[in-house]
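Sending over a structure as structure tokens; questions will come in a sec.
Removed from the display is one protein chain of the complex; every other protein chain stays in position.
Let's turn to subunit A:
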């Protein structure tokens, strides 16, 4: 009996060995950028003509039809379905498929597909909140920025250095306008750290996802800590004293915010509902994605945004990329142009995104009716490199707080 077992295990081991060596070949480097030719461009870069930015809509449309008349968009926005419909309505020869998927899955899927040489997505719509898309995807030539000059002449160059921006969202503080008819009970950001707001601030856990992690990082970099320190002094008339382990006023603010026991919810929607539901006697305040404001009317909420002093934090900029190796580069370019609002006055590709709580990056597109002009908002400048470098430190800092 023992012999049987030994024999069996030997057989097993041998078979396993074969299996393992067999698929070893299957997992080595995937369809990364190929060899560069004489021009210094990869084969795909050349055939896709990815660096050309002067093609017109008509030229791209013709090329796109020649490519096969298809284009696939991976997007973090549920509104991508409307974009696809509008695109196919304008360019009937091209079938546009939109796939609504959340950030983490989108990156996982597109990276894996790219590595395996399965080029499904042509265009990716996502947010580069911590600078990782630029540093890890654009720099490594997995994603390409397409920045046509005619459209980009309408965009502030500070947005276009590391990304092709689509529109801007914010993480804003909201209050209940019914309970506070005279305006926001909080104007200076440090008021959030006062005892009367203990356990009455709703937000999402910064450890929970990239956007909130990047948002708290924004308070600790650049000029923001100095602005925070000055705002503290303005409010209380005395200088801010930093606690142990707090490098600057940004960390100090995060520590005090955390000490005030913010309540975490699992989505921005929940926060908007919790703060905005009318009929509450002592409603909380809460940080939420600014785009939730568009649901105010539909849901009968009384949500009102606060323009926090000195800053409401860094913006979340929605960005567009062309995926390396994709089979429909011309259609991808055409779709990006379309989504950014085009140049012929037909902005039907941008319309789905032009709502309350979202601000266009183009100076020739008006924000949705009733929007506060972006220039009047206290928004910190977004430097993807700085956020990228500091992100881990701040995330660990928050984790340490408990």
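Simple rule for what comes next: contacts are C-beta pairs under 8 Å (C-beta built on N, C-alpha and C of every residue); 3 or more make two chains touch, one makes a residue touch a chain; residues count from 1.
Here is the rule we go by: contacts and distances are computed from a predicted model.
Enquirer: Assign the chain not included in the display its UniProt protein name, restricting the answer to "Na(+)-translocating NADH-quinone reductase subunit D", "L-serine dehydratase", "Iron ABC transporter permease" or "Heme chaperone HemW".
Expert: "Iron ABC transporter permease"
Enquirer: Would you mind spotting which of A:48, A:64, A:98 or A:320 touches the chain that isn't drawn?
Expert: Of the listed residues, the one touching the omitted chain is A:98.
Enquirer: So which bits of subunit A touch the chain we can't see?
Expert: Where subunit A meets the chain not shown: residues 3-5, 7-9, 11-12, 15-16, 18-23, 25-27, 30, 72, 74, 78-79, 81-82, 97-101, 103-105, 107-109, 112-113, 115-118, 120, 132, 135-136, 140, 199, 202, 205, 207-210, 213, 261, 263-266, 269-270, 273-275, 277, 279-280, 282-284, 286, 295, 298-300, 388-389, 391-393, 395-396, 399-400, 402.
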